[in-house]
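Note that this complex is displayed minus one protein chain, with the remaining chains in position.
Every chain is named by a letter (A and B) in the order it is written, and numbering of its residues begins at 1.
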Amino acid sequence: MSAVRAWLLVDVPRSRWQARCQRFFLGWLAFRQNAGAVAGLAIVAALVAAALLAPWISGSTGVVPDLGNRLQPPGAAFWFGTDELGRDIFDRIVWGSRITLYIVGLVTVIVVPIGLAVGVVAGYVGGWLDSALMRLTDIFLAFPRLILALAFVAALGPGLENAVLAIALTAWSPYARIARAEALTLRHSDFILAARSQGIPHHRVLAGHVAPMCMSSVIVRLTLDMAGIILTAAGLGFLGLGAQPPTPEWGAMIALGRDYLLDQWWVPAFPGLAILVVSLGFNLLGDGLRDVLDPKSRS
Amino acid sequence: MSRASAIEIAGLDVTFGRGRRAFRAVRDASFSVTAGSSFGLVGESGSGKTTVLRALAGLLPPAARIRGEMRLHGEPLRPARSRPLRRRLQMVFQDPYGSLHPRHTVDRILGEPARVHGLDSIDRRIVDALADVGLDASFRFRFPHQLSGGQRQRIAIARALIIEPAIVLLDEPTSALDVSVQAEILNLLQRLRREHALTFVLVSHDLAVVSHMCEALAVMRAGEVIENAGVETLRADALRHEYSRELLQAAQGYRTTPAGMPPAER
Partner (left out) sequence: MKRRDPLLIVDGLRVTFDTPRGPVAAVRDVSFVLGREKLGIVGESGSGKSQTGRALLGLLARNGRMAARQLAFDNVDLLRAGEGERRALRGGRISMILQDPKFSLNPVMTVGEQIVEAFRVHANVSRREARLRALAMLEAVHIREPGHVFDAWPHELSGGMGQRVMIAIMMVPEPDLLIADEPTSALDVTVRLQVLALLDDMLARRGAALIFISHDLNLVGSFCDRVLVMYAGRVVETLRADELQSARHPYTRGLLACQPRVDGDGSDLPTLDRDPAWLR
């Protein structure tokens, strides 16, 4: 262990690979100082673990009704109780983590590249292209999310994918604005001028010099946004526009469970708690990442 | 002129902005630099020295309007620069803290330009370039924030030299550094110029640095080149223009103020 540590902390890395590991390790050391961030990371890790290990963690598939065990309170047999069809709520939450992760993943894959590309190009190139791209961004920013989602669902039919697509299409614009703001200040910096004076082509400057500098604010914003995205997806599920029953999507579970709020509180409460904890986890993680990724705070 | 000139500038004019905000930063500037020599550009702060270098390096913002003639070894320089042309003309910036990408290692800072210009045996070139500026290979995987100001400026010089330019534009390369590091960097630049037969254009506000490094100089003020002279004239304190003489006087320290103002009594 200490040999690995020494290898990671050596003053003079001997290869590209060692230098890269070292950078990562130093980031981790800084990250570890922040208790909240570590808690956030633990929560997100637990979410991923639950999604991967769902078949082994849960006792059932979470979709088959068991009418003999309807609305059982939490206890030894059913940790989180059962719902109106007798399905184990704990199992449904575990399976639902896959859906949450799916939403999070899909939104990330769509939002980050689009937002980053639009923002970086607009900020770096400037001029009329900047104005055009930013007006486009404003249009998407101004679009009410739920209405777009309704339009999408009307056109393509209800379902999780269409709901996520609708969310992603309205969510990329703030990222474009962040990336543009960073690129605008970078455009005049000496190191970008230096790259240009060396004849490094524009696309390489954009991808290799400008974009990495915008990445940290984008990642941080993404983790802070995750909570909102999960909640919007849950809201769509709640309206019946997202995941369709019997899929154990957390928002849809709350929607169905709200009829039992007074007498069988656990039916909506546990999925609600799951959303709360995961949102909090992403938030804490985002806070910690901000400290680590900000180049000025580390030296 | 007996020897060929590497750079010729005639009637250069640079205007930033349009309409009411238009600002003529360089007015009708002319000078020429002999190949293999070192040329000093001194003058008032804000007089357009950096702007002249940027015009040469093709780094002015597209909105700036450039008129006049710039020639590189006799060929006219146009705003659109091909990659081989960029390779011949490199620039070292004033601020060693701002001119290196904060997220790139020295390895990448030196390797990327070499790769872009299609050079071979990049690893060897990186190590050689570091050795050239007096740094050993242990610096190769460091980030700029792990280097001192002087070390950063050495990396910036190595980056300019790794693609084997003919001309290096130096924008106040030592004004952000302390005197001991300045001495090392100036010695280094002199040695590199001899070894690689380079032409330097050196912007500085320190006449002593210009006198130490250059063979000829131009003095700028408010966008205009007001005097072209050989360095002997500077050393002999025989500059013609009144402002040039003021500059030289002021270089002696605070007591001898230009307008004859008495320094504060103490």
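The rule is short, and it goes like this: contacts are C-beta pairs under 8 Å (C-beta built on N, C-alpha and C of every residue); 3 or more make two chains touch, one makes a residue touch a chain.
Just so you know, these numbers come straight off a predicted model, no measurement behind them.
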- Note on the structure: Out of A:Val4, A:Leu29, A:Ala77 or A:Leu261, only one touches the absent chain, namely A:Leu29
- Could you tell which one of B:Glu164, B:Glu184 or B:Glu224 touches the chain left off the display? B:Glu184
- For chain A, which residues reach the chain that was dropped from this view? 9, 11, 26, 29-30, 181, 184-185, 188, 297, 299
- Note on the structure: For chain B, residues touching the missing partner are 16, 21, 23, 42-47, 50, 94-95, 97-98, 148-150, 172, 175-184, 186-187, 190, 205-209, 211-213, 222, 234-235, 243, 246-248, 250-255, 257-258, 261, 263-264, 266
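Criterion: only the chains that are shown with their structure count from here on.
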- Item | Inter-centroid spacing, chain B versus chain A (mean Cα positions, whole Å) | 47
- Query: Within the complex, which stretch of chain B touches chain A?
  - Reply: 54, 57-59, 62, 81, 83, 86-87, 89-91, 93-95, 98-105, 107, 112-113, 116-117, 138, 141, 143, 145, 156, 159, 163
- Query: Which residues, counting only chain A, touch chain B once they are in their complex?
  - Reply: 11-16, 18-19, 22-23, 127, 189-191, 193-201, 204, 208-209, 212-213, 295, 298-299
